[in-house]
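A single protein chain has been omitted; all remaining protein chains appear in their positions.
Take a look at subunit A:
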Amino acid sequence: MSAKLVTGAALTALFLAAAALSFLWTPGDVEAMNIAARLQPPSRAHLLGTDHFGRDILSMIMTGARTSIAVALVAVGIGMGAGVPLGLAAAARQGGWLDEIIMRANDLIFAFPSLVIAILITAVFGPGAVNAIVAIGIFNVPVFARLTRGAALSLWRREFILAARVAGKSTPRISAEHILPNLANLLIVQGTIQFSLGILAEAGLSYVGLGAQPPVPSWGRMLADAQTMVALAPHVAIIPGLAIVLMVLGLNLLGDGLRDRFDPRLRERRA
């Protein structure tokens, strides 16, 4: 096991555990305000200090992780759920009209500046976690479709697929039974990367007020709230940012580590 994989898995597990734990217990109440104890630096009573309403920052980070993880995870789910079947279908009908339509549509979505469209969608349909998920998820679809198609195309030329054909299996069945299982590693790696991009996108959207709405805690909004208080209490701005960086870093390392593990040939070449 590489150091990357271990570090990445540990960081990811830490945040997943913190998010899971927040359902049962947090050190403080994330909705109760205590103005007297506002903007306190980290101390024994509040390990990561308190924010401008006197709320415990550690508790908010834990509950905020829930929002980030949920939004990014569902967005990856949308991307995989739609992208993988489309990519499989395109590869199975390579060069046909279906392939052409799917790939052109992909190119088109790719060409859109995703952040602008995400802002447009959340602005028009109202800010909120669900719309943020949709906005981020749409842009995951072409990523997975393209990846799936590319990898599936090379699989279709392999002999075991030919054997399956000779055995009389239909194209959809071959796609589902032989192609898909061979893509699993690749999809897991890409899923991890898209997961980390989703965390960043969610943070950005909620920072500009288009993500999860109060009182649902989110890291991006914690940063937006902290902006005017940076001078008074730097920790309010630094801690949520660090949480984002560590979570994203963890996922990226995990993705890299998994890729190395699944395909040792890439270890040398990878950027």
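Just so we're on the same page, a contact is a pair of C-beta atoms (placed from the backbone, for glycine too) under 8 Å apart; a residue touches a chain by one contact, two chains touch by 3 or more; residues count from 1.
Going forward, contacts and distances are computed from a predicted model.
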The chain missing from this complex carries, among "NADH-quinone oxidoreductase subunit K", "ATP synthase subunit b", "Dipeptide transport system permease protein DppB" or "Extracellular solute-binding protein", the UniProt name "Dipeptide transport system permease protein DppB"
From A:A17, A:L108, A:L162 or A:A184, the answer for touching the chain not displayed is A:L108
Given A:A36, A:V116 or A:A167, the residue that touches the chain left out of view is A:V116
In the full complex, subunit A touches the hidden chain through residues 104, 107-108, 111-113, 115-117, 119-121, 123-126, 196, 200, 203-204, 207-208, 223, 226-227, 230-231, 234, 237-238, 240-241, 244-245, 248-249, 252-253, 269-271
